[in-house]
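Following: one structure in structure tokens, then a few remarks.
Not every chain of the complex is shown here; the ones you see sit where they belong.
Lettered A, B and C in written order, each chain numbered from 1.
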Amino acid sequence: KDATVAALATPAKPAKAYHFELITKSNASPYWLAVRSGADEAAKKYGATVSFEAPASGLDLAGQIGMVNNAVTAGTDGLILAAQNPQALLKPVKSALAAHIPVVTVDSGLSPNIADTFLATSNIGAAAALAKYTAAHLMHGKGQYAIVDFNHTASTGIARPKGFMQGMKAYTGIKRMGPIQYSQNDVSTGLRIATTMLTQYPKLDVIFGANDRAALGPAEAVQRAHSKVKVVGFDADLGEIAYVKAGIIQASILQSPYDMGYYAVVALLDKIAGKTLPKRISTPYFLLTPANLGSAKATAAIRQYAPDYKPAG
Amino acid sequence: MSASGTVSSTAALEVSGIEKRFGAVEVLRGVSMQVAPGEVLGVVGDNGAGKSTLMKVISGVHRADAGNIRLAGHDVAFRTPRDARDAGIETIYQDLALADHLDVGANIFLGREPIRRFAGLIPMLDERKIHGEVAALLGRIESHIPDPSARALDLSGGQRQAVAIARALYWKAKIVIMDEPTAALAVMETENVLKMARQLAAEGIGVLFIGHNLVEILKICDRVMVMYRGRKVFDVRCADTSQTELIRYMTGYADAETNKTEGEYQ
Amino acid sequence: MDQRVAPKPEIETMPRGRAALRFVRQLAFALISIVVLIIIFGILNPRFLSAINWFHITQQVAVIAILAIGQTFIIATAGIDISQGSVVALSSMICAIILVDTHLGMVAAVALTLLLGAVVGAMVGGSIVVLGVPPFIATLGMLAIAMGAALLTTNGTPVFGLPDGFQAISQGTILGVPNMGWIAIVIALIAAFVLNKTRFGRYTLAIGSNAEAARRVGINVPRHLLMIYMLGGIISALAGIVYLSYTAAAQPTSGGNYELYAIAAVVIGGGSLFGGVGTILGSVLGALLMTILKNGTQLAGISSYVEQVILGIVVVGAVYVDNLRRRLR
């Protein structure tokens, strides 16, 4: 139902060197840095430039609002935004649109979706798919799982556990243990929480980590405890790839952050060139498992996060 | 040997049977004393004898466990230093007396700032009045404070004492307590403070003057009381005593004999 | 007492001159830095000087400026409040919940939130004056408590769907200045009046200068400190309300590090952590300096990482220059 990146035209050589601003949720996560490198790559190709801004933590809402406003003031030619909060950013985005600055949201959108287009993975769908795979292949229809989320305020942080639990509902033999725990995007917190979970629920089969930071901590914990618990997650960085290789992370949804950045720039150029954009563009995800790790598709998916990734390396 | 019995009903301040303990320590064990208007009463005694504690009870800093205080014949009970000040008791401390970052005027009026109404409604400080009054006042006590807007921070020890004394004078205190006011002052500034103590007395104020320098005390006080381990052990007109006698009481040498006759000093 | 001699004119005017000079000196660092930054950023990107950018700077400075005002009073008493960020989060959550989940209306929501701030401040002030806990520890405790409480209110989820009218607090304008800017200005004017022209303010400075002296002249120091921390709590709650209106959504984990910015603002503006000094204008200028730094670096395309480093240097530099000035005096 959603459009794909194929809906975007390959822009003609732009008339001038446009300057875009990319504002993500936080300034030091590999995921956002992958979005940035995609955007940079596209910009290079089309003779544009992109500057990158983000608050230090994913929790500084006022900081992000200020950054969007400042970008509008600075007279940027286009804005790429991953919204910390679906409503808080409405007003500044409206003022950008009013100033005829095209806005593309990536990963985390607005509600209502007023941006020119929204490029993202279907978080609920992907999480549900991950749950189905986990239930069928890793748990064989019965057992216990627990969730480590990264935070409970971002739309992705809300959608992924929701999707995962939806996917699991079909299996009556599977039980979720304890409340959802939050790692607040901190690996050591995730590690501490998961370590305690292993003690707390001796019969646990699976821990779901809802993003890269939130999966990394549990994987680390499992490896240290030499536990048989399997970790499934979202996203990948080089740390997680190592765990997939080691069989500790048994499945992970890989999104397309690089493409999000890349096609966000393309979409901005399209918009400037006067094309109409679809309201929502679904970026593909890939379910990475130890079994398919060596495949070309997996390599391509991992390169979305780490452009320099070399398989057997 | 004491003449104090004669001023009982007209006393500016009269305390009786004051007791005060801090935890297990009995610091004051039934102290009674009085001071008449216009009289300077010296208070001497060993370190830790309880002099400052007695003064703090009188000035409302501490509450006594027992005993009562009469001001000009009326019973009073102070819960806070403010009550005591309102009743006309001003205290001049050697240290801790001034707010360093505030100016001379602000210090003299601290706690009792004159207020005017802004737009007829909102109460605000009447700075004009403060500065006016202070200028007149500082002239009156012949202090050498350069200007009333100097901060307390920038004053010398003697000048700081002068500010505190100006405060007492201005508020027309009935009782002024001076706790070791000259301890760190040089001879001349000491002279000045002693002169001011007498000046206060001349205005009809009862002055309590605590000190360790007996020469000084005998020179300017009308009467002197000696404290020893939380008790008043001696009370005498200055004209009728000597350093040697005072020291005898201060060291507790005369204590046995005093305990028998303590009633005499009431 | 009114019948005493009228003061001579020299004595009347001298103190004013001296106090004014002291005041200007205190602000010098913040003022000069701001002017220098405006010139630099104006050259790097002329849009920095545009009206719309100053509109946004005004919005961006408001919350920190309000917090810095509360912090000025507390620091003037030689205290410190490191719980401001958490209290902003808690009060914005409470305000949002009342707005969204009840029918009490906006006025009640604001009033109840301010009341919450007063209660929080009373708890902090109570720990300080009744339990004898130093301000840093009392507010460290409150930092944790308020953070936990903010998360407990909705079990961690954000609150959406604030009424449109509520947005007027941040978005509406009067004479082209955003309302949240006006709020900060009005609070600053009132606070400056209170700190410099009333007994309350004088007692605040006296306590910070010498608490024992203040007590001995009859000031009820514990009560005054309790009031100061309640005032501080109310101001933090107000900042929370403004923050909520600005962000249009309540998040239990927001407000992090705001106290550090507020403290930095006070210090840059000439306040001393040892108490007894501090001006509202200085603190507001301190907040403005930091906001300009953030805004200007972004407009100039300077990395926000570098901005952090510059900010750190500015904070230390402000206090150093202040020391230097005092030594040279």
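Simple rule for what comes next: a residue touches a chain if its C-beta (ideal position, glycine included) is under 8 Å from a C-beta of that chain, and two chains touch if they have at least 3 such contacts.
Since this is a predicted model, take the numbers as computed values, not measurements.
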item	value
Whole-complex copy numbers (one chain of each kind is displayed here)	A x1, B x2, C x2
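The definition used in the following text is that only the chains that are shown with their structure count from here on.
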item	value
Chain occupying the middle, per Cα centroid	C
Chain centre separation in whole Å, for chain B relative to chain A (CA means)	75
Interchain centroid distance [CA atoms averaged], chain A/chain C, Å	37
In the complex, chain A residues that touch chain C	27, 51, 53-54, 56-57, 59-62, 65-67, 69-75, 85-88, 90-91, 151-153, 158, 182, 184
Residue ranges of chain B touching chain C (in the complex, touch as defined)	59-61, 80-86, 91, 93, 96-103, 105-106, 110-113, 115, 118, 123-125, 127-129, 131-133, 135-136, 147-150
Complex contacts: residues of chain C adjacent to chain A	45, 47, 50, 52-53, 56, 59-60, 63, 156-158, 160-161, 167, 171, 243, 246-249, 251-254, 256, 294-295, 298-299, 301, 304-305, 308
